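Below you'll find the structure, written out as structure tokens, and then a few comments.
The complex appears here minus one protein chain, its other protein chains still in place.
Labels for the chains are A and B, by order of writing; each one numbers its residues from 1.
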Amino acid sequence: MLWLFALIAGVLFGLYYGLAALGLNLIFGVMRMVNLAHGDVIMLGGFAAVLLFDHFGVNPLITVLLVIPPSLLVGYLTYYLLGRRVQRSRDPEMMSLVMFFGVSQVIEAVAVIAFGNNEASITSAVFGTRPFSIAGQGVPGAWLVSAGVGLVALVLLFLYLYRTSLGRATRAIMSSPDEARAVGVNPDRISALTFGIGVGLAAIAGILSLFMIGGTTPSEGVDLTVTAFAVIVLGGLGSPMGTFLGGIVFGLALMFTQTYAPVWSGFAPFAILLVIMLLRPTGLLGRTVRSV
Amino acid sequence: MLIPRTRTVGLAALSALLTVGLAACGAASTTASSGAPKDIVIGTLYSGSGSFANSSLPEFQGLKFWISQENAGGGVYVKAFNKKIPIKLVALNDQSSTTTATTEYEQLVTQDNINIFVPDFGSVLTLPAVTIAQEHHMLLFDQTATGSPLFTPGNQYIVLCDLPLSAIWPDPLAHFILAQHISRVAILYGANDFDATQAATVKSVLAQGGVTPVYYQAVPTATTSYGTLLHDIAATNPQAVLELGYASNDIPFLQAVQQGGYHFGMVATAFPGQEFTLIENAVGKAGLSYTYTYGVPPYIKFNNVSEGLGTNAFIAKFGHGNIANVSFENVAGYNTGLIIQAALGHATKFTQLGMRAALFALSGHFTTLDGAFKLNSEGGQVGELLPLAQLFPTATGNEIKIVYPSASADHAPVYPAP
Partner (left out) sequence: MVASPALQVSGLTRSFGGLPALAGVDLELRPGEVVGLLGPNGSGKTTLINVVSGVYRPTSGRVELLGHDATGQAPERLVRLGLNRTFQTPRPFRPLTVLENVQVALRHGRDAAQSPEEILELCGLGGQGGLPAESLNSSQQKRLDLARALATAPEVLLVDELAAGMRHDELDGAAELLRQLAAAGRALLVVEHLMGFVRQVTDRVVVLNAGTTIFAGSLEEASQDPHVVEVFLGA
């Protein structure tokens, strides 16, 4: 039953990919900025987990909670120091690419100085070495943990966006920022908070990436940003729920090609991205084609 | 290690271009015999940052160690002038970029007046140097780029110093599988020259023994999730699973074996021998126990050597007596120096082809801490063979022991893994 395992693995990895891309899409949706340093934040999350585990024996699941306050703080500061200026420029999308490319380079260089160039990870034994049985297939516990954290993050984000007034204001800004201001929404406050949430989600994904993609290294940020970007384009720019759908399509494409044509597995998810872009330029759940 | 690795990287990252002059200034004798250069200039690149830095920097350290040793003794002996001449090092940081490396290789051979041309670590960064060396008639002292495509019959300007051609790496591994009468073998390899040539070698050696792999697949070099692949491999009921990749593949692969609770009689990966500390830190002790890998110096020991320090002496001097301070790349960089030393010390003419002729004359009669030096007609290394090593759990971690071939073994293999 190779296909059944590929299906289960695809969905579980999809939830992880969705989580890894969620922050990027949220930030894009609210601020129309592309955070090219997103993958580097994922990388830093991974190193945070490794360091806390190596030196203090902190379980990575605890680290998931620990990274939230500093992420919010970093997000707030980044928005007020850098993001706001970019957003007020004539072409925030383009300017954000330039600026966050720089930020990405700086983070990578500093990470090399701080952590060295080595690949770092935590032994998978933390989440047990006995696979769980799902539909008769032995699935690694770490995958379930990662997918579970992804799901919890999705549900919490959903509740935040749809059940709280800040969340409603966030969606209002994503829909039309000028009108949101016209009803009194302070875009800076919402943007800074969103940036913090986006950074936090990326850092959490980084912790889980130790168990989903084996480890973390200072140079991996760019690749992760590319993957996350593919996922959000697949799911629809500005659509957080679409991001998870995009992640699952990405995960399924990866796992099915790994099963039936492994040598194409690096290419297939991007081929599917291309096909979906041709058929539906807005992505799976995207609303409108943006004029750039 | 002499300097903490992170510090080295940090300093290196601060300067894009670093020129290190290790010459013993002024003190050297100045009574020059006719035509002898003031110093021997070695030009090389290293990766101060980026994906190759963790291999490139320790290799660079090894080379610098050799230079400091020679200069401390008044320089390297050059037979063509029958005297010792101090060594000067010109080293540029390519930051793991092939584009930067190409420009800097050009600079070394056209502007820096180098006598000895040494490329950076590995096939990716060495490749641009191969054509530049050939065009400018400089002998390339290839350190660790082992892919067969680098070596062509028409090119006289390359010798492989520190590792055998990758096609022959898995020779002992494949023969071990046959010797253990393992008939169900799964092979997963990276879609690149380095890994594909190894996989092809294993397959052909196994075929000679009548064994056809039950699983034989290539995956992209960038692959980092192995769970589904392993599930598919397990479905073929293999006794031995070989994953031939880079360290960045071996780590997630070994993680996935643990995560999935898989138990195979034999698991072999390429890099735990070369990157032992790194991989053990990442996957944990249990993740490596009883797995197999290529045995490399300093775990294979050569103390009876014809040039330079033997393994134990090197560990004592470079690693302050602790083998944990010595990586394979340190040995490789130092060994590059020894090959240069041999070329200069035996060439009767101080020319690039003169050095090449000297090395071919030495081929098969020359041993260093990296093993027996032997070249094929294209300059590829066919000595310095990599025996098969297995990792055995100890109280604190794992230790690497050579288990095959029996002649060089220091431990009996444990198959199947408990």
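One rule holds in what follows: contacts are C-beta pairs under 8 Å (C-beta built on N, C-alpha and C of every residue); 3 or more make two chains touch, one makes a residue touch a chain.
These numbers come from a predicted model, not from an experiment.
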Displayed chains contacting the withheld chain: A
Residue among A:Leu65, A:Ala182 or A:Leu278 that touches the chain left out of view: A:Ala182
Residues belonging to subunit A that touch the chain removed from view: 165, 168-169, 171-172, 174-176, 178-187, 287
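We take it that only the chains that are shown with their structure count from here on.
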Chain centre separation in whole Å, for subunit B relative to subunit A (CA means): 37
Of subunit B, residues touching subunit A in the complex: 5-6, 9-10, 13, 49-51, 53-54, 57, 96, 188, 191, 217-220, 222-229, 231-232, 235, 247-248, 251-253, 255-256, 258-261, 278, 281-287
Subunit A to subunit B touching residues, read off their complex: 2, 5-6, 9, 13, 54, 108-109, 112-125, 127, 129-131, 137-138, 140-143, 211-215, 217, 219, 223, 254-255, 258-259, 262-263, 265-267
